[in-house]
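My questions will all concern the structure given below.
Complex shown without one protein chain; remaining protein chains in place.
Entry: chain A
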Amino acid sequence: MSLKQESKITQGTVLILLIGKFKGKRVVFLKKLSSGLLLVTGPYNVNGVPLTRIKRKYVIATKTKVDLENLEIPEEINDKFFSPKKPINNWEKTEEKFFTKKQDLKNVGLNETQTKLQNQVDKPINEAIKKIQYLKEYLTARFKLQKGQLPHKMKF
């Protein structure tokens, strides 16, 4: 990765996600984790994107920046915090698991620790978003290519 690219994405830059569940969403960049992945947040109340991490190559960096004034992100939010949970083994064998529908397990939402950290991080970001006109609406709206729009001609 060239130096030019690295300096583009700084704390508070608005990124467009290109892949995954939240593709098209505009999110705020927080920090680069030790694994090299980028830590971002919606914020959660604005567009439903919680604290997540993505690879640099699946993201478009825009010129828009939110002034976060060197926000300190709690050390608890690191790669271990996001490490995938172990898959459910012996799915049919446990009685309880046998009777719960798979649907009920899908969208569990955020658990307690996640919501606590989410609110802690989102609070100053929401305040910073209020200062710029239409920024909240901008973050709520999803990016999409419309008819006649060509990405090689667009300026992000």
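Heads up, the rule we're going with is that contacts are C-beta pairs under 8 Å (C-beta built on N, C-alpha and C of every residue); 3 or more make two chains touch, one makes a residue touch a chain; residues count from 1.
Everything below uses one rule, namely that contacts and distances are computed from a predicted model.
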Looking only at the UniProt record of the hidden chain, which name from "Transcription initiation factor TFIID subunit 6", "Ribosomal protein L35A", "Glucosamine-6-phosphate isomerase" or "Trafficking protein particle complex subunit 3" is the right one? "Ribosomal protein L35A"
For chain A, enumerate the residues touching the unshown chain of the complex. 5, 18-19, 23-24, 56-61, 142-146, 148, 150-153, 156
